[in-house]
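Note that one protein chain is taken out, while the other chains of the complex remain in position.
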Amino acid sequence: MLEILKYSFFDLIRSRWTYIYCGFYLLFTLSLLWLSNDLSKVVISLMNVVLLLCPLIATMFGVMYYYNSREFTELLLAQPMKRTSIFLGQYLGLAGSLSASWLIGTGVPFVLYGVFGSAQAGNFLTLMLIGVALSFIFSALAFLIALKNENRIKGFGLAILVWLFFAVVYDGFLLLSLSYFNEYPLEKFALAASMFNPIDLSRILILLKLDISALMGFTGAVFRKFLGTGLGMAVSLGVLAVWVLLPTWGIRRVSLRKDF
Amino acid sequence: MKKFIAIASIVFWSNFLLGNTLEVCPTCTFSTLKKAIELAQPCDTIFVKKGTYEEGNILIDKDLTLVGKNLPILDGNGNSEILTVHNNFFHLEGFLIQNIGTSYTEDRAGVRMKECQNFTLKNNRFLDAFFAIYLEHSKDGVVEGNFVKGHAKDEAGSGNAIHLWYCENISVLGNHVTGHRDGIYLEFVNNSHIAGNLSEGNLRYGLHFMFSNHDFYRKNTFRDNGAGVAVMYSKQIDMLQNVFEKNWGAAAYGLLLKEIHDSKIEQNEFRENTVGIFAETSNRLKINSNHFTQNGWAMKISGGCQEMVVHQNSFVSNSFDLAVQTSGTANNFDGNFWGDYAGYDLDKDGVGDVPYRPMKLFSYVVGRTPEAMVLLRSLFVDILNFSEKVSPVFTPENVVDNRPLMKQNVSIAENSSIQKFNEDLSLTSTSPITPEVNSGQVNH
Partner (left out) sequence: MISIHHLHKSFGKNHVLKGVDLDFDKPGITAVLGPNGSGKTTLIKSILGMVLPSEGTIEVAGKNIKGQWKYRRQIAYLPQIARFPDNLKVKELLGMIKDLRVGPSDEELLIDQFELRPFLDSRLANLSGGTRQKVNLVLTFMYDCPIIILDEPTAGLDPISMVRLKELIEHQRALGKTILITTHVMSLVEELADEVVYLLEGHIHFRGSLKTLKETYGEASVERAIASLLERQKGKLEFSSNGHQTFVLA
């Protein structure tokens, strides 16, 4: 698996798209830093961006990479190797290269700017972590979708739908149901519902950093306990890890049963 | 005010010149403070040297100056008020007053000034006092540079650090109060001012006004108090250049205004509060040149606020800039800087060409369904806010800034120096204290 990982990773980090992706972040972060000259504002801007862009790009890359490397994958399958090592290796290579683009594209300007001496170091690390987690989660979902669908158009469409669902539609339904059942105690429901969407989960991690003042305005005891203590952070990180593992396990399962 | 201080110091020094001096120490002629007070003549000065004096309640009914040398300790042993002053002239300086003890039947204090005039309580320390300084029916006094630290656990079993009741013309300057119910409490107090104090970690309010008029407070820092600062049922209160920060909680505010009329709130800094300013049934407020950053809600305006002017403030990185429950009449939100403003300024006059609506739809949604807060900063919510911005349906039509500023008002930046001033104060107050409070600043 490590060999596959290594080759996928090196194949990808030499891809034009990886450069474009990394270059975009680099340019974006640099121009934000240059324009606003205020670390905290740039971190906040990027936090809004990471929730939107990392999942989208990871989804597109994941599907694209799988379909593009299909024939090569077949070559690998004919080699004396375990199927799971091939697919997990490719997935990890992909997720790794996406994360590397993200970390380099946004991390380098921040580090050069001296984020580690500043009060924003914690927020910055959260930001980095969320970008990596979302890249892993959504490239795994994309891989899974591509594995399940031989038809590229269908695979692409489905992947975009999944992204759209988690990025927008899910929240719409959540807000609708929260407003509809307004009279009932909803705090547990609201928190639980956020756990089922990795983007929401990452957003809550960001809220814990940026909007703690507003979050502490809740009257509900569950909310206060969850958000006000380390519990929220710990649970969110834990569930985020589950979100990485679940589709990865799916990749393993599907790849073992699939014909090529 | 200057006049008063001038007179007071003349009186003070003339006492020195006129009166005799007495010394108290465990090995002196006077080994107890009580004895010295009993034998002292009016206008005398008593120097108390290092030592612990456990003398219960000490009554003072003549003009006296009490000066502690090397921080003598007056200990109440947990069951007694310590100094009760019922006289016109009094000066107390340099004592450590401790262990007053909680009482549920009487308001015991470290120092109680009862119907006094012309007094100074300066550079003393109070530890574990129920009430530390209690002024009732007094006027023309100065409470300055004291350090008050309590360990209050619940509101019912704790008192206020500095408590003023039916007072007139009192200056509370440069004190550091912490760990009490209210840091500074004023009830029926007029024409007084509160300046340069640091009030933090108190159970309820850092500063609490009730039924007090024509007062002002300035350059104070209120941090991490249970519910921030409350100003209630008062009028003509000026609140200038204070820092309100980290007041977190379901009912916590940087500044709570309830039935406040004709008051000014200017050049204050509101940072990381659940709600920066919460105003209820308050009229003719001038909220100008304040700086709101990283608050949950910078301002929440409940029903019944009329003729409010919100001008030249800057709102940056708040979760919500403004929540208005009912629109009220004649409130004016023009000419502020809004961090989220995305308009343009083609004619380069520093004023955005497109009006800004600071009240977002999501703010309204959260008002109705607080749990929806978990969706803050979601893409879906951004889309909702955008559509509401294009055509307002739910948010009040008249909550709008017609002349949003393109740049922050720079004069606000000066506030950071206030903060620094108070940080220095809190440092010095752990050692024998001489905070420099420039009383020249405090002119009324």
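Per-chain residue numbering starts at 1, and chain names A and B are given in the order in which the chains are listed.
Note that a contact is a pair of C-beta atoms (placed from the backbone, for glycine too) under 8 Å apart; a residue touches a chain by one contact, two chains touch by 3 or more.
Worth saying up front: this structure is predicted, and the values here are computed from it rather than measured.
Student: As a test of the contact rule: which chains in view would the missing one touch?
Tutor: A
Student: Of the listed residues A:75, A:119, A:153 or A:192, which contacts the missing chain in the full complex?
Tutor: In the full complex, the listed residue that touches the missing chain is A:75.
Student: Pick out the residues on subunit A that sit against the missing chain.
Tutor: That gives, for subunit A, the contact residues 3-4, 7-8, 10-12, 14-15, 68-72, 74-83, 257-260.
Note that in this section only the chains that are shown with their structure count from here on.
Student: Going by the contact rule at the top, pick out the subunit B residues touching subunit A in the complex.
Tutor: For subunit B paired with subunit A, touching residues are 248-250, 252, 272-275, 294-297, 317, 319-320, 365, 368-381, 383-384.
Student: Could you list, by residue number, the parts of subunit A that touch subunit B in their complex?
Tutor: Result: residues 40-41, 44, 47-48, 51-52, 167-169, 171-172, 174-175, 178-179, 182, 186-187, 189-191, 193-194, 200, 203-204, 206-207, 210-220, 223-224 of subunit A touch subunit B.
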